[in-house]
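Quick one: the structure is below, questions incoming.
Left out: one protein chain. Kept in place: all the others.
Then we have subunit A:
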Amino acid sequence: MIELNDVHKSFGKVEVLKGITASVEKGEVVCIIGPSGSGKSTILRCINGLESYDRGEISVEGLKVDRDAPSIVNIRTQVSMVFQRFNLFPHRTVLENVIEGPLFVKKEPRAQVLERGRALLAQVGLAEKADAHPPQLSGGQQQRVAIARALAMQPKAILFDEPTSALDPELVGEVLGVMRKLADDGMTMVVVTHEMGFARDVADRVLFIDGGVIVEQGPAKALLNQPQHSRTQDFLRRVLHPL
């Protein structure tokens, strides 16, 4: 469904992605792990067209991702994104945040969109917060609203960019719970995360990225329990046993 073929990306003189080739099948959950600055988030941002890439090709369902082409709108309505810092619209209510895309981008009928928005808020456990504004919510609640906003577009896949990194530890579980439910329902997901437990339990595959290249990839449990590459072993040791 999502194909990356020899993707290169530089910021100035720094090459962040040095030839990424990977694919994500329909219904698959792929977690991307790796040290800070390794290029994990950049991959997601390139898939969604928030960043351009210099070489190679990214396609979503056969459609080439080109952030300057009109087709990017079509791709973005099929592949939603959830951000580390939620990025909700603070001047709109929770329900308005959720329905903004379907109503103004996809131009769906208001009544239908409102009904779906309320159902999605119920799905992420926030039905009673529909009329609240984002700053009135906790971080975990805001991230669940962001997930509902992504789902409201009825996407074929969702990209999660470190969705729990900005949360207090006690709020991480509620967001991971919603994501786990989505995975169980068959949503195609690409998740950049430091939550190794989530990756082990929920992901089908894990990619370990370091220095802009995929160092190792494979089934989640195998890669996380028995990493083959020394860099993967070293990274997992540092993440799982920081002291």
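Keep in mind that, in the parts below, a residue touches a chain if its C-beta (ideal position, glycine included) is under 8 Å from a C-beta of that chain, and two chains touch if they have at least 3 such contacts; residues count from 1.
FYI, contacts and distances are computed from a predicted model.
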item: The complex's invisible chain, by UniProt name, from "Sarcosine oxidase subunit beta", "Amino acid ABC transporter permease", "3-oxoacyl-[acyl-carrier-protein] reductase" or "NADH-quinone oxidoreductase"; value: "Amino acid ABC transporter permease"
item: Given A:Arg85, A:Arg118, A:Lys181 or A:Arg231, the one touching the chain that is not displayed; value: A:Arg85
item: From A:Glu100, A:Glu162 or A:Glu195, residue that would touch the chain that is not displayed; value: A:Glu100
item: Residue among A:Lys9, A:Lys40, A:Arg76 or A:Lys156 that touches the chain left out of view; value: A:Arg76
item: Subunit A residues that touch the omitted chain in the full complex; value: 48-50, 73-74, 76-77, 80-81, 83, 85, 87-91, 100-101, 104-106, 146, 149-150, 153
